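My questions will all concern the structure given below.
The complex is shown incomplete by one protein chain, all other protein chains being positioned as in the whole.
Lettered A and B in written order, each chain numbered from 1.
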Amino acid sequence: MAGRKRVAETTEVLLQGNVAVAEAAIAVGCRFFGGYPITPSSEIMVRMAELLRADDGVFIQMEDELASICAVIGASWSGAKSMTATSGPGLSLMQEALGYAYFTETPLVLVDIQRAGPATGQATHVGQGDMMQFKYGSHGDVFPVALVPWSVQECYDLTIRAFNLSEKFRVPVFLAADEAVGHLRENVVLHRNFEVVDRIKEGAGDPFGSPLPDGVPIMPAFGDGGRLMVTGSTHDGRGFRKVDDPEIHDTLVTRLMRKTLDHVDEIVEVEEYMLDDAEIAFFAYGVSARSALAAAKRLRSKGVKAGLLRALTIWPFPEKQVTQLGARVKTIVVPELNKGMITGVARGFTGTPVHAFAQTNGKIIEPDSLVKFVEGLP
Amino acid sequence: MNHAMNRSPVQVRIGGEAGQGVILAGVMLAQAAIGDGRKVAQSARYGAAVRGGEATADLVISDTPIDYPHVETPDILVVFSQQTYDKFAPAGTGDTKVFYDPFFVTPSKTAGGSLWEISATEMAIEKFGKSTSSNLIVLGFIAQLTEVVSEESLLAAIEQNLPSRHRAAGLEALAMGKKAAVEAGA
Partner (left out) sequence: MTRDMNKYLRDGLPGTRFCPGCGHGILMGAILRAVDRLDVALDDLLFVSGIGCAAWIPSPNIGTDTLHTLHGRALAFATGAKLANPKLTTIVASGDGDLTSIGGNHLIHSARRNLDVTVICANNLIYGMTGGQTASTTPVGARTSTDPDGNNFRPFDICNLVMASGARYAARFPVTRPKQLIDAIEKALRIEGFTFVEAVSPCPTQFGRRNSTAEISALYDSVDSQCISRAEAQTMDEDERLRHFVVGEFEP
């Protein structure tokens, strides 16, 4: 493949997180990228332009983020695995179409390299302030999937997983990354040997109903002869608009919810560190989980039994895992680069005290400040 | 150069102004560390200004996976500007090895750590007529003095990053830095 050096399966190379996202997208079969430049995500777009053009894929720089996400949805219906990348302001503009993608069951991957918001905020500095937007940014009930990488290796691995989940469940999937991880350069192995999931194009049932056994309908592409009717209005299994039938609306909204929630065990991934005998646990995600892991080790060296539960999937929320964590430890601390968004969610699933370590200064959390915070807890 | 297994992690910070090759030096050092079979986390900071603002490259180099990816206290600090020297040079005691280019930096008497002077800018201008390879002279100097990366890996990283027409000069700059380090009494 032109534009790219082949490296052996196990060779570690130095790559930036954003570049690893692009490499992964191509490796898993992404054929379309539509985007609009925004710091700190632009390296993804630049690398996608190089890689797709070298390999007969489609790259297009659109006029704004509204257009980018819509083009991605259109391309997905033409049969191409499709992706866009942006940051907070662009994510805000994309929300209406993201609801459309969800409601029309359009597979796509949206990479959000979070920066310090709201508004233009600090464009070159890190934040984790979009966590609720993935889940609540759209109007109506939506149950999308959001994965959170904490390293460059995971920028690669979770981008692959994001495509696979989106194809399997016909749902938009977010890669909820951040500036620190996106701009970090680290060792990464660009594996080629992984499972690739593709949408099921043919089979029993209609494209918006009569689901296959796991609840996901078939998805033919435009031009395949399916005479598709894709609409963001409420629709029946074939796609006919049904804008007054209460039962059809409720059935559709419920089926789409079940599609993700009935598969939480497959979708939700967490990792445990030093939790066996832990009395205090961090519950963390993304780059903040690295601060937490370093802090937990330092606390242990001072005799404090600390551990970490790390979420690789933040939506659907790891409800069960947080409940179980609460049963095991006396205190939970959630370090995050916002004013406690996920802390609040976690509190809903355990009676154990959950403390926020909320940092919004555009920097990642220093382990020693977490250590001090834990030592100061009652 | 031989590397004993499981050395403790090393934190490196290279500070200067955008355009001095600070970030590229960081990337080459990071690649060299991977060439040595180590783990590395390299990040960069720029000032708000697009041109001529402060630029910093940070590296954590370790034999084991790196938890916290940013530099907390540098073991090795390289400064190409007074501003980054003043900002990052350790106060009082500390084991930080500070490398500075006297063309830009006048060290203060109160700063701690051990001080190493390397006239990279002057050497580069004298040899090549311009200052652009001063970052490579410094890399050669610190590689020799600190063994933070091996010489082979550094050479390989330079080969990988420099376009062929600049390669010979790049390797020469590296050798100049190494020689200066030997002379400085490594």
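Following the convention adopted for this analysis, contacts are C-beta pairs under 8 Å (C-beta built on N, C-alpha and C of every residue); 3 or more make two chains touch, one makes a residue touch a chain.
Because the structure is predicted, anything quoted here is derived from the model rather than measured.
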Visible chains that the absent chain touches, using the contact criterion stated earlier: A
Residue of A:132, A:189 or A:228 in touch with the missing chain, whole complex considered: A:228
Touch criterion as defined above, residue of A:22, A:49, A:97 or A:252 at the omitted chain: A:97
Per the touch definition above, residue among A:71, A:116, A:275 or A:322 touching the missing chain: A:71
Sites on subunit A contacted by the missing partner chain, in the whole complex: 31-32, 34, 58, 60, 62-64, 66-68, 70-80, 82, 96-97, 100, 221-233, 239-241
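What we mean here is this: only the chains that are shown with their structure count from here on.
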Rounded Å distance between subunit A and subunit B, as computed from the means of their C-alpha atoms: 36
Residue ranges of subunit A touching subunit B (in the complex, touch as defined): 12-14, 124, 151, 180, 183-187, 287, 290-291, 293-294, 297, 364, 366-368
Complex interface listing, subunit B residues touching subunit A: 27, 30-31, 34, 39-44, 46, 48, 66-70, 72
